[in-house]
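Note that one protein chain is taken out, while the other chains of the complex remain in position.
Let's turn to chain A:
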């Protein structure tokens, strides 16, 4: 059986993943030319590399069409239910760090915690004739955090396909759930992160799809051991 490892196809995260595989003694070799979306590992037969976008990697892991993937934990947790039963987070790679956070307008002086937000959400409909609107592309993480962890049921999600941090200023939503690394974009848009509003501290991870065929496959253990050793 050929093992497929899905790696990011572009950007800083692609280079960082290649560096780690290099340090792990798993040097990546392109198949064909340098722009190719296929590769292999020098010296390790039966393993192929597929270069995909970070969000595709999460989806392919969920579908089980790849064996390993390097992608952000946020994307993996957003893309599948019962995530820990379906994939294993084998190693946290120390790059691509970003937090998924709940951010509200800075001027909401009375809202510092999720409990405050719960109060505001509960009264929102009576005051405004609509539910509190949250702009996000993280539907699942938002629901789990608001409903599951904080007992807040009454809000509406407004799907955001980009520039989420601009949604409150544009009047599209009241607050946002988004990813932030330095917080500067939030600040520039006059938003603040709630004190207990960090939903997930995400970073790039080596993720394995849990498959029965991996049992006793030495290559699987070898890849995990070497990547962990390179950190």
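Details
Note that in this section a residue touches a chain if its C-beta (ideal position, glycine included) is under 8 Å from a C-beta of that chain, and two chains touch if they have at least 3 such contacts; residues count from 1.
Assume contacts and distances are computed from a predicted model.
Of the candidates "ABC transporter permease", "Taurine transport system substrate-binding protein", "3-oxoacyl-(Acyl-carrier-protein) synthase" or "ATP phosphoribosyltransferase regulatory subunit", the chain left out of this view carries the UniProt protein name "ATP phosphoribosyltransferase regulatory subunit". Between the chain not shown and the residues A:16, A:44 or A:154, the one that touches is A:154. Among A:19, A:48 or A:112, the one in contact with the hidden chain is A:112.
For the options A:56, A:99 or A:174, the residue in contact with the chain missing from this view is A:174. Interface note: of A:12, A:38, A:125 or A:225, the residue touching the hidden chain in the full complex is A:125. Listed for chain A, the residues touching the missing chain in the whole complex are 105-110, 112, 115-116, 118-120, 122-123, 125, 127-128, 131, 139-140, 142-143, 146-147, 150-151, 153-157, 168-169, 171, 174, 190.
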